[in-house]
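Only a single protein chain was left out; the remaining protein chains are all shown in position.
Moving on to chain A:
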């Protein structure tokens, strides 16, 4: 007689998948933007907007598809990430549609309605999200592409300064034009470079952490281990100098320092990172005119309002926030279009400030905060170092981006030209961020999935054979 018993399983209950929680949250994440859409229509035209049904169905359909795919391919994934992203994306569409109807913006030569395009980009983003979940069955596969990723990221970052391909949009060279479409390669580079950092640091973390000398309480790495960090530092400075893009360079460097710290558990890296970014910032600020202008606009925009466009823009943004007050004017009833240039992209958060008020901005910040913390939670739960590093890299980059953009428009730090994830008009940003959410969901699924029952070991089998 041969009895096969599984003696390794302790809890017989299957871990909850939380997919139903996600579905309920998704229903809210679709309903809230639909109400917001209705609100805008009633405020602007006094009638139920004709596109409401189409908008609601579209958003609902996209959320539904995403949900089904998650249910099928990432059953144990974090239940909050998808609803949060859907809600932000939906509200972003409403805000863009609201600004599309501003006569003041439509009178501008540099303005074109964006809502339809943005809906299309959102659909593309969800498609990429679906693609990530369906194709990438295990995130650890990406480990194989560590050095390819590095090359890819460099190429993506260099593209905008390639003559003929790059487009200079009001000073910042972060765009490329391919057949009528503008693409911001930096948004995608963010993810690709996280792959490289994770793969590289996973391999080198011991060398970086242990082979160091102690000096004044800090562990100083060996000279040859400093190479990569110096390279990244130089690269982010080059982006700043050649592409006039303060935001992206800050983002990459910050992301690298965070991942380095997590990988090595050495505080000295943080100190070195801070010193290097401070040094870089001082050098660049004293040489690059556009950075100086931004800094002046940050210190007191009302003083230099007459002489500098950056300052004038900043005063408009601050007054837009201030005019919202605690409760806001209500969707469709503010004058955030006075900001003019980039009102629906870089400065879209100001529209939230004016029309939804302090309350609305706080709610949005909480939504972003939740995404960030769920991402870090995923990193904590991940079982493999690559997954941990990858998740913290993406979440950290997301957090830095939210901080840099929201802090910039609210005057907390100097303004940098970056987009608010999911809210701002712009295809690259929304598509790349959906991919980012897709990867986090994939890692969280792997992390939360109950450990597979170990294959019955032949040896174990043997020991249980009782010979009469």
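One rule holds in what follows: contacts are C-beta pairs under 8 Å (C-beta built on N, C-alpha and C of every residue); 3 or more make two chains touch, one makes a residue touch a chain; residues count from 1.
Just so it is clear, contacts and distances are computed from a predicted model.
J.: The complex has one chain missing from view, so what does its UniProt entry call it, picking from "Lysophospholipid acyltransferase family protein", "Cell division protein FtsI/penicillin-binding protein 2", "Sarcosine oxidase subunit beta" or "Cobalt transporter"?
T.: Its record in UniProt gives the absent chain the protein name "Cell division protein FtsI/penicillin-binding protein 2".
J.: Could you tell me which of A:89, A:296, A:315 or A:446 touches the chain that is not displayed?
T.: The single option touching the absent chain is A:315.
J.: Out of A:176, A:250 or A:376, which residue would touch the omitted chain in the full complex?
T.: A:376
J.: What residues on chain A make contact with the chain left out of this view?
T.: The missing chain touches chain A at positions 104, 258, 261-263, 265, 302, 305, 315, 318-319, 321-326, 335, 338, 353, 357-358, 361-362, 365-366, 368-369, 372-373, 376-377, 379-380, 385, 388-389, 392, 395-396, 399-400, 402-403, 406-407, 410-412.
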